[in-house]
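My structure is below; once you've seen it, I'll send some questions.
The complex appears here minus one protein chain, its other protein chains still in place.
To keep things simple, chains are lettered A, B and C as they appear, and every chain counts its residues starting from 1.
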């Protein structure tokens, strides 16, 4: 019901667009690896810090190798996390590993941090018979039940209200877990985003909304995506706590998410985090950004590389050095290449997977459709070389 | 692209939900008809003020009579504007009559102000052959091309992004006109609302978003609709100018809308207005509010009746008196009753209207379907008494 | 057995499901303290608390997105859409998400626990936005189940079947029957199978097929036809997707004639799918063209609702035409 306090009354029309109410950016770490004056590093031990950094380097190496593989025609499609590793990995590191992650498609760093193996990555990328997704989705649509990483879905923003629902279920279950959903500033324009935040605030759901504001949605710059100062002020519309963070500063992202998680789990207060970052690579292997942005702009952000920043911090802490870096890079490169070669050779998923998982069980009419496909393949085995052998089994 | 100003940086995580940034309510007129201290009445001449007041009284009378007609079984359904006349009529009065109005369903006052005749109202309510909508929509789904009032559509919030588009077209046409869209605080939860505001802000569209925050969406109180302090703070998310106004204060609504219109038309700045008001009646003739709110609460708002408030102001200005009031009420009641009786007796829309207006022309297959219906009716004329006569004409 | 109307039967089913499994949640617009605009969720909040039965904000895409997430988490959401006409803002969440959740993840995740309830259909002077029958839109979407009950007994058993089915299920309730259809309803938990049509009357000259409120219409038409000496077999499809091809084909192989009826527009309606499948399965046995008695290819009208609806006389005429072909 409408409520007004007398103290909140004015007698001449006063319009406001909220611009005077600035949301500051939270930062801890400078590019040279030192902390800002007055900043305090989060409570991270060496092991955890190195786990985070390893995941960053792994993600970078994976992205470089797989883009190259795509260019060589080994892979149909690829999307890089490059430039956004701190936002994705810093936030994941601040969670309980049992918390659910519902991401967009550019968050392979989160999965790497959770322990998705190189082999698991490759199987999805090549859609082979060991892909958990059974070769049904385009590359980078990873998922892992055991790592609590929801399978990626291409339609943008659909996972955002789902995260609200998932977290509501966690709240009822009472196990002290929460859900984080990660998405781009473009996806945040979808109606689903608005629904998700509003419902989370009304029902006090333990969910963290992490927006990677990387400046672009494919070719569309954020100034054509929204007129406001980023996505953060939308939280006010739902009375949701919000923080803006330097997305290239892994310590700040970690700290912001740690505190957000506490608010979500202990107080059932959903939180919006806007991580200001930049997509250093093309949107995907199908995209060429030179048509819509300048090399200068890219360079400005390359100078803010989140990996170099974390590395500098680790080195200053005495936890990392050039040799270790070289060795890590090399071993990861080797591992990625070797694993890729194996995965690429694995056979495609079985013909029966054409009809499984549509329902919990294959309905009779669909089973007949599969039989018809098999008998057709038996007639023209040369045209369907991948499945000709398997079709033989048919009735 | 991501922008940060150094001055906007913090070095420890600071969350905010914007609650400290209060949006005040703009008021001018007290319930006793005097102005608040420091308030200045808008520049309204006697004729305009009386046009506004007449529309309010007409709307109130219409609502009372038609609800009674519904109770008597003359009408299938009805929805009242009662309690919200100031929000609807005050805003409409501040527009150019050529501006487009895209409303929800509870805004008959706007149409009354524009000059929709009692007969036009009745034809729609009874869905007779003179209904512009050809008896296709439930009662209260009015529309008028000549009065620039878009035909009401039941699916909530769909008209809000449409208003953005309509106004964009007006901007290109360059005739200095704008669009206002009026909707409830419940409808503002739909994804379409978010899309509409964002697009309007990005494309600098001359559109006014007027939210009637009347405390309820059917049985759902606004505290279960959103956690924030009303709908107004959402404007910040889009960097849109917003004003909150006492929706029962017709002078304040008028003044806020007048200024909003100026901003929209002269500066291409879309504006959100949140009018705080209350639905004094049931949601519709099908609803009984006693299941979800108290008589006390209703009484509190009845004491804020916007009609009584305006009347008191008019009387203080010497523009209105008891006699005139009595006479107006009586003549309007008579007119509504008399017009209703005539409209109710008008025949239903012609049988052919079953298939017209689906497309600009009736497609051949659909014309055949109509023929089949006609020949069926000819076979069973007694079962379809309303159209039996017309079916005779068939092939 | 107690007598109930369809709303009571639905309320009873929800009550049993919530008592049986604390993971069952009911929510949607006005379903909380108010019990829904039709009162199908009456007393559930009072009984099971605000955390398990509650109002949502007015945003269908959010309701179903939220429900999808809950189901993926292992809860058993029963989401209400206030009118089937307002399910379309949630179309993406249903068609791209609910329906494809299990498939795209290779069965790592699923939203099998999801049930979406929505009143649908005409005959209540609701006009184009309170009368639609959108089942065919969803029936073109592999991964979904679509169920429509014809009376209180079926409504309770099928709804309990839907809630317990491990697949996302749309449950369309013929709102014209909410209070009009009254019948005996067994007490306690019972579940009718999804995916199975029911022969509600045997006959030999012609098969009549429908679902939901059309079953009553078929009943009246059949009564007239039987007076003419035409022996009618009547089938309630009950589950629109995946549908029971075998039972329908078996009947038509016997009778040689088929009339299918639904309220939705003809073009693209589900009767088309049935006719296409059955003409193929029963080609040599068909004695006359498969007839469809449906709404017109227009939005749902108001003043001319009576003329638009596929009523018993239109069905009766189709029977006669088919038999006299």
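Methods note: a residue touches a chain if its C-beta (ideal position, glycine included) is under 8 Å from a C-beta of that chain, and two chains touch if they have at least 3 such contacts.
Small disclaimer: the values here were computed from a predicted structure and weren't measured.
Trainee: Using the whole complex, pick out the displayed chains that touch the missing one.
Mentor: The chain that is not shown is in contact with A, B, C.
Trainee: Among A:150, A:187 or A:264, exactly one should touch the missing chain; which is it?
Mentor: A:187
Trainee: Of A:226, A:254 or A:278, which sits in contact with the chain we cannot see?
Mentor: Touches the omitted chain: A:226.
Trainee: Looking beyond the chains shown, say which of A:146, A:295, A:316 or A:379 touches the absent one.
Mentor: Final answer for the missing-chain contact: A:379.
Trainee: Which residue, B:33, B:165 or B:221, contacts the hidden chain when the whole complex is considered?
Mentor: B:165
Trainee: Which candidate, B:39, B:140, B:202 or B:332, sits in contact with the chain we can't see?
Mentor: B:202
Trainee: Tell me where the left-out chain touches chain A, residue by residue.
Mentor: Touching the missing chain: residues 76-77, 127, 134-138, 141, 153-156, 186-187, 189-192, 217-220, 224-226, 286-287, 291-292, 348-349, 351, 353-355, 358, 363, 365-366, 369-370, 373, 376-377, 379-380, 383-384, 386-387.
Trainee: Residue by residue, what part of chain B touches the chain that was omitted?
Mentor: On the side of chain B, residues 100, 102, 131-134, 136-137, 141, 143-145, 150-151, 153, 155, 158, 160-170, 172-173, 179, 191-192, 194-196, 198-199, 202-203, 353, 356-360, 363-366 touch the unshown chain.
Trainee: On chain C, where is the contact patch with the chain that was removed from view?
Mentor: Spelled out for chain C, the touching residues are 61, 85, 88-89, 91-92, 95-96, 99-100, 103-104, 128-129, 136-137, 139-143, 241-243, 264-265, 267-277, 279-280, 283, 286, 288-292, 296-299, 325.
Definition applied: only the chains that are shown with their structure count from here on.
Trainee: Measuring centre to centre, with centres taken as mean CA positions, what chain is farthest from chain C?
Mentor: Here the answer is chain A, farthest from chain C.
Trainee: Approximately how many whole Å separate the CA-defined centres of chain B and chain C?
Mentor: Centre separation, chain B to chain C: 35 Å.
Trainee: Where does chain A touch two or more other chains at once, residue-wise?
Mentor: 191-192, 194-195, 198, 202
Trainee: Send over the residues of chain C in touch with two or more other chains.
Mentor: As it turns out, chain C has residues touching two or more other chains at 54, 57, 59, 61-62, 89.
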